[in-house]
Structures are given as C-alpha cells and as structure tokens.
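Missing here is one protein chain; the remaining ones are kept as they sit in the complex.
The letters A and B name the chains in turn, as written, and every chain counts its residues from 1.
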Amino acid sequence: MKDMMYAKTIRSKIVKGTIKSITIPPLPEGYFTVSREDILSKNIVKIIFEDMPYYSTGEINHLNEPIMLVVGSDMEIIKQIVDEIKIEYSEENGVFDESQKTIAYHFKKGNPKRAFKNAEKVIEMTYHTGLQEQAYIEPQGFIVYEEDEKVTLIGSIQCPYYVKNAVVYALGCSSDQVRVIQAAVGGAFGGKEEYPSLIACQLAVAVKKVHKPIKLIFEREEDILSTTKRHPSRITLKAAINELNNVTSISADIAIDGGAYTGLSSVVLSRAMIAVSGAYTFENLEVLGHVIKTNTVPNGAFRGFGAPQMFFAIEMFMHHIAKETHQDSFAFRMRHIARQGDKTSTSGTFRDPILLEDLIRVATEKSKYHSKALAYSQPGIYKGIGMSIFLHGCGFTGSGESTHIKAQVKLLKTKDGLVHILVAAVDMGQGIKTTLPKIVSQILEIPIERCIFNYPDTDNVPDSGPTVASRTIMIVGGLVARAAKELKENWIDNLEQIVTKRYVQPSYIKYDESKFKGDAYPAYSWGVSVVEVSVDPITYQTKILNVVSAYDVGKEIDERIIQGQAEGGIVQGIAYGYLENMSANKGVIKQKNLTDYIIPTTLDVSKMSTYILDNPYQYGPFGAKGAGELTLIGGAPAVALAIQMAINKNITKIPVTPEYVMELMHDDD
Amino acid sequence: MMMIKFILNGEHVEIESDPSRRLLDVLRSDFNLIGVKEGCGEGECGACSILLNHHVVNSCLLPLGNIINQEIMTIEGFKTTKRYQIIEQAYIDAGAVQCGFCTPGMVMATESLLHMNPSPSDFEIKIALSGSLCRCTGYNMIIEAVKIAAERGEGLW
Partner (left out) sequence: MVTHHIPSTLEETLKLLETNLYQVMCGGTDLMVQSRSWANTVPKLVKPLVFISQLSELNFIEETPDYIEIGSVTSYETLLNSSLVPKVLKDTIIEIAAPGIRHVGTLGGNIANASPAADAVCTLIALDAIVEIMSSNSIRTEKICDFIIGVKKTTLKPNEIIRSIKIPNVEHDYANFYKVGGRKADAISKVSLCVLCNVKDNIITKFRIAFGAVGPKVASNIKTDELFVGKTIDEIKNNIDDYTKKYASLITPIDDQRSTKEYRHKVALNMIKAFIETL
C-alpha cells in the first residue's frame, strides 16, 4: 500500500497508579502520537461489560496497558521517538487477591439445603487452574486505511462484526462509515475474539488523525504480555453424600480472575458455572460465582470459555469423592452420568439422546482403560491412565443467539450459477471454508467448486455473528443449509437470486438469564478422553504415552476436519493440564515469550486416536453440532487424573508441572 | 551499508543493505517474499524457516551478513519444484493444514529432512519438525503428511 505508516504502542511500565506527566520530544514532520486526547467519541472497547478503555485514561490498572501510539513512515525514527518519550507515574499497590469482586452470580437447582442437611457425609475440596495463553502462531495485527470518510480495517480476527461495532462506537460514526475485512487468520482459539477490537479502535482514531494507511503488528513478546488469556480460577466444591454413597447435591463457589478489566468475563463465568455438574446429573445444586478484578492483564475468550476450568475441578472432585467413600471411581462416575430426560444444571432438559455410555465404552476399550488402570495402581510403576467425561453446550449461552446475535446469512446465486456463501464466519483453521461449501453443494447438488466462500468483508456479508462458541457449523451452517434448501426449491437458471435467512430459536428453548433457569443451550456435544502417561521419578516429568477420545458431535460433515479439530483441541487441553505454565507475580507475567511459555512440539505429542459416534441433531446441518471447543475440555482432567494415578497423590491444581509433581511426591519427606 | 550478494531461489541477487538486518525482513520487504512468516522473532516457532544451502534455518535469526554467496530458498522458490507439489498434496491429503500459518515453515523443514534422509522414521520426522510450532493440528497429521510425501516422492530426493 502506498504511503504506509507504521504504529508502535507505548505501554505502561507500572502495574497500578496514575500517569503524572508525559513528555514527548519534538516530532519530525509526518510523525504523530495518538492518545486519548484524539478520541472523537467514546474511550471504551465495546464488549459485554464496558469498562476497558483503548487508550489509557491516565489511570493505570495493569502492566503494559496501552497509553498511546507513535505513528510515522520510518520505523527507525518511530523507534527513536518511542525511546525518547518519558512518562512519569505515581505508583500504587496493586490488588492480586480475591478482595475486589466485579460480578457476582448465584443459582440453585432443587433443594441443596435439604440435601446437605440430610447428608451422611460432606466432602469438600478446592481446585486451582492457571493462566493459559492462546499462543496462536500469528500475532495480532491490523492494517487500517481511510477512503473519503470511511475507515477500513483489515485484520487477523475472529469476529468482523465485533470489530466493526466497536469501531463505530469508538468513532461515534454511522455504521456505513466502517468496513472490516478479515485477513487470513493464523489461528485464534478465542484470542482474536474480543481483543482485536481494542487495537482496531486505537487505529481507527489514529487514521482519523493522520489520514494515511497504518500498519500495526504485535511483536510476540508484546502479544504475550498485553493480550487476553484464559482466566485463572479458584473453585471450591462441596458434595453431599447419601447413605448409598451417591452425590445428592453439589455446592460450588467459583472465582475467576478477570484481570484489570472485566470485558467478557461475565460470560466466561456463566459458562463455568453452568458446567458445574460436568457430564453428570446432580439433583440439587447451589452455585456461587464471582469475577474478581486484579491488576493483571485482562483475561478473555479462549476455546472452552470457562468450561475447561470447571471440568478439571469436577472431574478431579468426582474421583476424589469415590476415593474418600472407598468406592470404585469408574462405577461411581457411571452411576452419576447424565441421561436423556435428566434436568441440566440450570433445570433445563437433556432432550436429545445421550450416547455417553457408548462413548465411554469405545474410549475405554480402545485405550484398554480398565486393565491398565488396574496394572498401574501398583506402586513403583509410575504410570497412570485417566479418563474424563465431558460435554459442551453449542452456541451462545441461553437466549444469546436470539436476543443478542440474531444471526443472518445470505446466499447469492449469480447468473452463471455460482453460489456465494455470504456469512461473517471466519475460517481460522477450523475448516469452515471446506465445511460450508460442502453443505451448500450437497443440498443444491452442485459441484463444490461452484460454492464460493471468501474471507468476510462487512461491506458484503450480513452479520451472521462471531466465530465463537462452537456455533459456526450448528447455527451458521444450519442457516446456510436452510437457505440452500430454499434456493433449491426456487432455483431458476440464468437469474441472479438472493436468499436470506435469520436465526429463530427452536421454540422449546426457554432460558432466564438472570436466574440461570431453563435450557442454557439448544444442544450439547459430548466426549470422553483417555490419556495415558508415565512420570519419571527422577525428573518428575510427565510423558504422554497415548490418547484416545470418542465424541458425539451430532454428525461429522468432513471427517478430516473433525479429526484435525479433535487432535488440535486435545493437545491444547492436555498441555493446559500439565505443560503450559504461565504465572504472574504481582501483576508481572513471568513467561513472556515462546521460549519460556512452553507449548508442545512434535516431540511432546503421542499417538492419538479419535472415534466419532453419530447422533444427528435435528436443527444442525445434516445433524451436525459444535466441535471446536469440546475437544479441548477433557484434556486437562484426563491428564491430571493419569498423573494422579501414576504418583498416587491428590492433584488439586493445573498445570501439573514437574515442580508440582516433585512437591506432591515428597510431601511426606 | 554493504553490497551483499547471494543466490535467492536459484537466481544471483545483490542488495545494498546493512548486514546486521534479519534475512526475514530482507526477504519480506526487499524481495516481497511474504511466504516467510514471523511468529516470534526469536527462533522458537519456525514460521520463518527457509533453506540455507538446503538446510532449514530460522531466517529471523540469520543476519544478512551470514549468507554471502550462499544459496537461499524460500517457499516461493521451492513452489516451482516437483518435490513441492508432492509435499503440498501430501499435506492437503493428510489434513495437515489448518490455519496455514505454520505451513510454509513446516514444508521447508520437510524438504530439509527429505533432502538428507529420503525415508525417515516417525521419530526422525518428529525431530526434523521439532523447531516448527503448530498450535492448530496437534502435529500427528503433519507427521502423516511427511510420511506420505516420502512414499509418493520416492526417488525425487
């Protein structure tokens, strides 16, 4: 692009406090700083909870908070200016414990009070989960330019319309003044869901000031140190046990660390709370949840969205209860698994058939779970096998789809018979550029090459919602399928035709968000993962030996894509459980690059086998449900249970690092 | 500034530049070869992998001054070969490409391996690709792709 300018972000060097003064050197011609003084309308990143400014207000709430951009044409000169800008702060002490609560939710199912009163035994445990970094291989970045008055942003993003709406809000302009085009996305996993809106707002303000195209690409370290991650959590679970050694009620107290700004945290918290039962049914529940505010980098969306934390806790807890009550853990868990017709944690109904028993049978047989579990329970073998059972609600929680998103899709058939699939869904590796055309081509019975899916551009595609929450195939794909059916019925050769479809919630789905009551999701995907490990008693390192998973994702539309999602997801999930370690000390993240934030390499993965059982969902295209997040969820509990078996100690936090294994193994020294 | 000559994708090229610059930047901005990606800039991710005299190297750590008269091959140059076509098809068939950001680097590492070892074992493949991070696939489908490529391309390496 001609006349390209570059931007570099100036960030806070303190964790908490206020900016006393900013000294900017005299700028050469054509060089600019852009900060909150340049904002035309609102200094808020429009997400769910509106508390995050995109240029610091002067009050600093976390390290590396963005203060201003330096913009110009020569990067060397920008670098010099950045070095010469002096900022003085008055520093305050940050808060890092649970003392600041921003959001509090509570819900009940049945009569937990009575259940606890009548309990034979009450068991309690507290679990902790750590930060996880998305570590997409392509860092965040945007190019922004202005044509007439209109601002166009091209970026590595998951949700073109989130970005567009945020920028419209920040500029206070009309909707047709902002255009967002998705560039090829180098992975995202949630990391490019809400965060890019912040950069987009900064750049939109900048382009309105300098009137030249601007490019801003994050450095890896900058990306790790300043973008959102998976919320750390503290989850305290209490179970009421009756005389039959069954759980009659669970009471849960959940705190997730939202970091300095709340953003999406409330939604992450609800997912976590709704997942409280795991893949089991408990008659009575009492669930309390908080988002806590600390002076660390804000946390946000990450594949699984609150569920991985909760599933780790509940799976470990179920195992723990079995042990405390001297029963076989497998049989105990089987007695509690959810069945069709059961009430969900939010007192909705599991309406569709549940294949858990089949999934468990396949996964345990293929992994030889039972015989290995028996063999490994002997001391001195240092091997373990762990099984996790899990589900994931597909689509937005509750009435999100019908009240907030109101997805729309469009099919445009050209005169020469090409069908353009116009949706805002983004392919970031999860394969929808294959799956969506496949759906359309099969329904219209035309070759797949005639079904066109391009990177979305908000000027051309309707708002089919963000590419998140395992909703794309089930919701967007479902709409696309309906549109394709309609197009087929009305197909006229040599004529341009347009079909638009809007999301309508299945009428039986009723959900009261404030009370957490009703059907939180239209459908659920299910899974079972078995992970086998060995632990080296000399170095305390865990080696993954084998992974077997079985899933019910409704119906697989493309086998290889599901396999790819399954393997990629479980590797992330297992690594979350034992390998990926990110910690912050008083707001300072210690692992700031890919050298120190360890993600798996080829040599860290084992053989993986994936089995898919069909269980078509009435409203999904060809019966498909969501698969994108599900596969990650079982990884951490399965690997933690396996390590627990190998070392015969109680694991209560992830990641289960070698350092933690050492502590556990020598806790009686 | 210094005149630096090297062989890029089979052609003799020269460039007047600072020899401390990263080859990655030179390839992307001076030669517009944007198949080389930057994922970390510190040698960890392998997205910037290129071939230096047929060996995979991280171009984000390679100063221009280190490649005088050496042969550099990027994915763009490699694309014109039969071996590339075999590797590409194998990657597609095995489902080894998700977001695709790691793919050029993976392909370069694959070529570097097969060049030295046309029929590698699983373990050798894992070692050869161990400097390339992929966050999407979980790797096994990529390892499968390399095996398929080695089989189908027998005799080419």
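The criterion applied here is as follows: a residue touches a chain if its C-beta (ideal position, glycine included) is under 8 Å from a C-beta of that chain, and two chains touch if they have at least 3 such contacts.
Here the structure is a predicted model, which is why all the values come from computation and not from measurement.
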Result, missing-chain neighbours among shown chains, is A, B
Which residue among A:Tyr280, A:Tyr540, A:Tyr576 or A:Tyr619 touches the omitted chain? A:Tyr540
Hidden partner chain, touching residue among B:Glu42, B:Glu71, B:Asp93 or B:Asp122: B:Glu42
Interface with the undisplayed chain - residues on chain B: 1-2, 18-22, 25, 28-29, 38, 41-44, 46, 49, 52, 55-58, 60-63, 65-66, 68, 109, 112-113, 127-128, 130-132
For chain A, the residues touching the chain missing from this view: 8, 75-76, 79, 217, 219, 537-541, 579, 581, 590-592, 595-596, 598, 600-604, 658-659, 662, 666
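The rule is short, and it goes like this: only the chains that are shown with their structure count from here on.
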Between chain A and chain B, tell me the centre distance in angstrom, where each centre is the average of that chain's C-alpha atoms. 31
Looking at the complex, which residues from chain B come into contact with chain A? 37-42, 44-45, 47, 95, 98-102, 125-127, 129-143
Give every residue of chain A touching chain B within the complex, in rising order. 134-139, 184-189, 219-220, 428-431, 560-561, 563-564, 567-572, 593-595, 599-603, 605, 607-608
